[in-house]
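Here the complex is missing a single protein chain, while all its other protein chains stay put.
Naming follows writing order (A, B and C), and every chain is counted from residue 1.
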């Protein structure tokens, strides 16, 4: 068993050095270092990596990091919620979000046309611009065919974007499918509905997309899951690995706790009872805000993979 | 401003008396009493009430309470995740779940064919029986028509059940639509997929169902939201009230905090910035496990409405 | 193993009936019912019961409930933080606290001389009145003797009060010692300091009081701990049971989680590794705000003990 070691700052300390020190520090820092190790292992083992995140993370600056991770072949399948799709498109088409405050006066913000997501502000007009852009995209899609599985539609939209920091763009370019099992739960859904009112034969086939994620891997392939936050994005990824024999590697990063039986707080251990994660898997569950914890774990993994010449 | 009052137990104390005392106690108990009051107000004001919950609550014994609430006309629209649908059907068709332990050995459970949701155990065979039942239901649905909006399908399934404690059964009987924006994110989705493989023209139309929830209310009608837990069930309900001018009443009960920008932790105040909840609305956000807090608030509201002859 | 049971409201439902239903509901409600059962068991087994709470609970209306519990012989030793002592004395001498809001403007409150504890407001003048009262009490104490162990001093102060809802008063009357290992960490400490400046031979002997709590029980006696919240009040009680062979019964109620290694979040299981709680003990850890959870568990226990004629 490893001893707890006195942590000391060294001038010019790198993220990788800090995360290395976490191994012997205690509490969640130990889990964070383990998460970094599990990510390295899944890559070295050529596992198919499912990366999942909720929309608030795309609202945040993690969006560009997700795109970079896809570009670097560290995510092979993406699952997210529809807000994540919307805001990636908004940012790819020039919208800017602002850093505000958690304790803002929400009535005042509402009067100013500002929508709050924690301490991030999104202007109403960004949603209006999004409507214009999306409607044109749907027109183009409809010209091609009438029935779309969600991931096919998202790939097509990704190809219409031109932004290296865009998740949809990088995913489309790198043949990484994006699944979104609740595509209608947002402004995107509203615009799909309006479009369908005009084009009655326009169909989003979510059942077909279940087949797509199911067949995105198989029993023989090694599988890894990196689930950031909870919700259906986390659940959908581990459901598809479950149906393919369970994940070999799993990293869960969340602020939720296991004490209320929620999916958000469900641990990598609980996943073993379901077969979502194999019994003998390498797993880590890190409790904390992913805007802090995920860059730490992933940068550490990226540096190590890069040093060993395993990146891209 | 009300004074803090010394709480005292009285022999034979009722839930309503306890919740009344919470008004002057402090911290979350104050919010819980306010939640009970807001529920009473939304009913008295004839608001259309959106009740949302996540699947783990249907796994728990709250399932029968939700059915009773629907029966008592205190929920007019339901939004949930697909696990909630699956487990309501399982229970309605005779499956039993067990109370276990949070700290069980998950590898051992897996070997025994037991799936863990917090401290509740679900047997593998319940999922197998569910497959049999659902496949037969899908056969009947397909005979009627090929394309189904989710809420239409769930109503039809509700009518096939016969269990007063079933959410789907009570909802179908009482014309309460059930929306589930991610119908494929579970075993249900897998069976839909297998069914579609055999019947290529079988379509689940999620876009049409967006219209259904959008038109389930309107700008003029008073609207109330009771959101238990987070996830897409919470978001979908407040999105539809947003598009109809915002809710007049809102009660959020959750274990999540606002500090990470998640939907689960988003408060009724944050909702005001979006117009999801009107600026002048009666709102309450209660932090705590809903298996404890929701019965308290809702029983208190039921008793008061019953005393005033306003129930059913 | 017990089945999950569908919960149903019955008209006029009592707190005891609700808590009984929690047994088969799931998640924290199951733990809450277990907590009620463990409290009943410790009383029936004639265990010496250590009740611990933090000062914010005395700020709240739980203060009168704690006094009632002492009066009913359900707490034999009290451990709290000094704020709990101060505010019990304030309330016993006529000060009123108010129910306010969590999201108040704190700069504005400061200008008005209002101090905020969550959503409870305490006026500056309550602290000024407290100073007057306490100084007179210290004068009387000093007349009797120069050196005081903390618990001896608190008993003497309790006897100077005359309020059935006072923790210090009921404790003094019922020979229940109150321990407070950090008596100087508050306004009380400041006044002790000013008093000592005038009376150089005035000594608070905290070391002697360690002996008092140590000898408040022994290895042979059955011991139970009810720890509300964390901090030194929780730790001090379980330290003294540890040194006496470990507690036979333990109920922890807290909002903190075990994932950060804190005392507040340390579970009844972790306590077993230390011998703070015996290996074979009856234990329950309930996550939630104690203003909601503690009345539920304790009322349920009080009703059952009363029915069996075991109260007082």
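Methods note: a contact is a pair of C-beta atoms (placed from the backbone, for glycine too) under 8 Å apart; a residue touches a chain by one contact, two chains touch by 3 or more.
As the structure is a prediction and not an experimental result, all values here were calculated from the model.
Checked against the full complex, the one of C:8, C:23, C:41 or C:116 touching the unshown chain is C:116. Summarising the interface, chain B meets the missing chain with residues 26-28, 103, 257, 259-261, 287.
One chain is missing from the display, and on chain C it is touched by residues 54-56, 59-60, 81, 102, 104, 106-107, 109-110, 114-120, 181-186, 189-190, 192-193, 196-197, 202-211, 214, 229-232, 235-236, 239, 243, 255-266, 269-275, 279, 289-291.
Hidden from this view is one chain, which touches chain A at 1-9, 11-15, 18, 21-30, 32, 56, 59-65, 67-68, 91, 96-100, 103, 118-121, 165, 269, 287-289, 291-293, 295-296, 298-299, 302-303, 306.
By our rule, only the chains that are shown with their structure count from here on.
Look at the contact of chain A with chain C and you find the same residues on each copy: over half of the numbers used there are shared.
Of all chains, the one whose Cα centroid sits at the greatest distance from that of chain B is C.
A rotation of 180 degrees, rounded to a multiple of 5, brings the CA atoms of chain A into register with those of chain B. The distance from the centre of chain A to the centre of chain B, with each centre set as the mean of the Cα atoms, comes to 26 Å. Taking each chain's centre as the average of its CA atoms, chain A and chain C sit 44 Å apart. Along chain B, residues 56, 59-60, 118-120, 269, 289, 291 each make contact with two or more other chains.
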